[in-house]
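Please read the structure below before turning to the comments.
Excluded from the complex is one protein chain; the other protein chains are retained at their positions.
Let's turn to subunit A:
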Amino acid sequence: MRAFKYSNVSDAAAAIKLVSANQTAKYLAGGTNLVDLMKEDVMRPTELVDVSRLKHARIEKKGDGISIGATATNASTANDENIRENYPLLSMAILAGASAQIRNMATNGGNLNQRTRCTYFYDVNMPCNKRAPGTGCGALHGVNKNHAIFGWSEKCVATYPSDMAVALAALDAVVQVEGINNTKRSIPFADFHRLPGDHPEKDNNLQQGEFITAIDLPANRLAEKSYYLKIRERSSYAFALVSVAAALATDDNTIKEVRIALGGVAHKPWRASVAERWLIGKQATEKNFRAAAAAELKSARPLAHNKYKVSLAAKAIVRALEGAMQGGLYGAMEADSTTTNKN
C-alpha cells in the first residue's frame, strides 16, 4: 500500500469539502473494498476522509416510503424491521452477498461505490481500461466466464458485483447526494450506475466530492411477492454468476405490476424492462414467465466463455418470479439451495 493522508471529520459538509478539493481523495466508510484495492495497488488515493462515524446511519420513514442512511451497515439494513416487512427483497439481496463479517462492516453508500471484481481490473500487471484507461480490456479476449452479456463495450466487459444494488434497481430507489456548498440532488437508481461505453473508468455518475447521504425507497405493493435468487459456484460467499431480483403485484393472478432486475450480467444492475413490459396484464404462469425471460435474453451478447449465462439468466428469471409468487422470504420456496442445505 502507498502512503496516504487520513482525515476524520465531524460532519458531511467538512468531508465533502476535503474530497472535493482533492481529485485523488476518497471517502472511507467500511473499507471492505477500497482497502483491498489499495493493498493490491489498484486504487491509489492520496487522501482518505473517514465518513464511517458521520450521522447518516438512520433508517427512517420518509413520506410513504423509507430512507436508508448511507453509512448504515449492510447488516443493520438487512435486519431492520421496517425493511424486512416492507422491502423483503432488499433484505434477501443483502443477505445473499458477502459474509456476515463483511456485511457488519460494509455500508450502504459504500456498496453502491464498490468496484468490479474483474480479475483483469484487480491485477495491475494486466491491461484494463477501467483501472488504466487506454491500456485495453484484458477480459474481452481473455478469461471472461464471469463477465457481461448485456450492455458491454469493446472497452470493458466487466460486471457490477453488488447484490444489494440489484434489489435497489428493482425497487426504483433514489440516491440522495450532497455536493460542495450544500448542493443536493436526487439520482434515480437507473441513472446512478453507468454502462461502460467509452469511459469504463467511471462506474457511476457521481462527481468528485459528491457524497451519498441516503437511499430512498418509495412505497410499493410488492412486499408480499418478492424474491431474490442468486446463482453461484458455491453455497455462499461467492459473487453471482447470475442473480435476479423479482417482485410482483397481482390481481386474481393477473400481473398488475412487476419488477425484474438482474445481477452478474452487466456493468450495472440490469433492469429487465423488456420482460417486465411483456408480463404486464398477463397471467402469472410459468409459461408466461418463460416467454418474458426469452424476450429479455434476445438482446444478450455473450462472450467466448459465458454463453451459459444466457440460458442460466432465462431460467433464473422464471424461478425468481415463481419464488416471488410463492411468497419469497416468508414462503416455502426452495429455489435457492442456500436456504435448504441445512438438513
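Operating definition for what follows: a residue touches a chain if its C-beta (ideal position, glycine included) is under 8 Å from a C-beta of that chain, and two chains touch if they have at least 3 such contacts; residues count from 1.
Please note the rule applied: contacts and distances are computed from a predicted model.
Selecting from "Alkyl hydroperoxide reductase", "IclR family transcriptional regulator", "Xanthine dehydrogenase, molybdenum binding subunit apoprotein" or "Cytochrome P450", the unshown chain of this assembly corresponds to "Xanthine dehydrogenase, molybdenum binding subunit apoprotein" (UniProt protein name).
Contact with the chain not shown here comes from a single listed residue; of A:Ala13, A:Val143 or A:Ala294, that residue is A:Val143. One of A:Leu241, A:Ala284, A:Leu303 or A:Met325 touches the chain omitted from the figure, and that residue is A:Leu241. For the options A:Ala70, A:Leu95, A:Ile231 or A:Leu248, the residue in contact with the chain missing from this view is A:Ile231.
Contact between subunit A and the absent chain runs through residues 1-3, 41, 117, 119-120, 122-123, 125-126, 138, 141-143, 145, 231, 233-239, 241, 305-308, 311-312, 315-316, 318-319, 334-335, 337-338, 340-341, 343.
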